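One protein chain is absent from this view; the other protein chains keep their places.
Right, subunit A next:
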Amino acid sequence: MHKENTGDAPSAHTPRVRHHRKRNTDVVAGAGKPNGSHLLVNDSSKYKSFLVRAYSTVWMIGGFALIVYLGHLYITAMVVIIQIFMARELFNLLRRTHEDKQLPGFRLLNWHFFFTAMLFVYGRILSQRLVNTVTPDKVLYRLVTSLIKYHMAICYSLYISGFVWFILTLKKKMYKYQFSQYAWTHMILIVVFTQSSFTVANIFEGIFWFLLPASLIVINDIFAYICGFFFGRTPLIKLSPKKTWEGFIGASITTMISAFLLANIMGRFLWLTCPREDLSTGWLQCDPGPLFKQETHALPGWISNWLPWKEISVLPVQWHALCLGLFASIIAPFGGFFASGFKRAFKVKDFGDSIPGHGGITDRMDCQMVMAVFAYIYHQSFVVPQSLSVDKLLNQIITNLTLEEQQALFMKLGQVLQEKVIGS
């Protein structure tokens, strides 16, 4: 199994060093203005913090690679755990202990909404796969299908009970605090769950669609740092004073090129490209679809004179990867700017301190969140329709529908086709 850079670690530990160095000594590393009098002090603490970050980075990468090796279900578990930690950091962020002491049980309300959101979101995304997992057992199958049928109603009742509970616990003179916390809870849950549910949906479509976007964000961060370090001169945006245009553009180009190459490498592994149709953990065998079948393009004459190869083999998915790379380099950084602006607005230094040397989990995930949502939408709109074929659909129909439903589908399809023939 190959080792991959994770969304967490070397991703931005180096920019974080930039942050720290800047905050400690007011040196703008990217702009290349060294402040001589602090250099020595700089050096020893810089290397120490570098070492701390390196350790945590290595652990994160190692853990991540192991989880990718283990499979879809474990990656989902990892995503869920990250999500719980993020939610906890964010819940704690704007809380005021003074008010909280007068409101017992208010934190419990937050976790109630969290649980409801988790049930709702994962219920929708994983319902089909859950059904496929329990199909052999008749009793469980009945239970699961009825739960899914009333899934929306169940989640709604849970939400309404939380709503009613909130209203019944409104305390005089604390209205404003309670309403703000309520709104804040909703915003957190939306932000956290949208992106994590989309991430999980991507995972079950194929680990490729989770790994590629995450790696692109990491690569973008690293190369933004490197390019900024060597060539950085003009500042990019007031919100993040250390970012420079040179770093930005250099990183964009590098990210797109590496998107193209990474897609080729990752696309060769069935473990990464096959979708998971149920909740099992074994090996996957499948026909990955037309996107992952190599096409050979003959190189134009003037290039092939120089190079030993006469043609290159390109997986069609690499063109999609170019789009993902473009987004990762140009738009995803705005997630980071948003988080920076947010921290300045509320005068918070970091979202938390779970990861030594890096800050909290939300600090690591800010760009990843924007990317995950885009990757899901891109995948649903442009990749899925392309990879559908008559046989695949037929397969879906046979495996997912009961016999009665198949007959109903057959009749309806017949009607639709007849109407089209008559109408046109």
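Note that a contact is a pair of C-beta atoms (placed from the backbone, for glycine too) under 8 Å apart; a residue touches a chain by one contact, two chains touch by 3 or more; residues count from 1.
By our rule, contacts and distances are computed from a predicted model.
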Hidden subunit of the complex - UniProt protein name among "Phosphatidate cytidylyltransferase", "Phosphatidylinositol glycan anchor biosynthesis, class T", "Proteasome subunit alpha type" or "DNA-directed RNA polymerase III subunit RPC7-like": "Phosphatidate cytidylyltransferase"
Among A:K48, A:H186 or A:K293, the residue in touch with the chain that has been omitted: A:H186
Hidden partner chain, touching residue among A:L51, A:I303 or A:A408: A:A408
Subunit A, residues in touch with the chain not shown (by the definition above): 149-150, 152-153, 156, 160, 163-164, 167-168, 170, 172, 175-176, 178-179, 183-184, 186-187, 190, 237-239, 331, 334, 337-338, 341-342, 344-346, 373-374, 377-378, 380-382, 385, 388, 390, 393-394, 396-398, 400-401, 403, 405-410, 412-414, 416-417, 420, 423
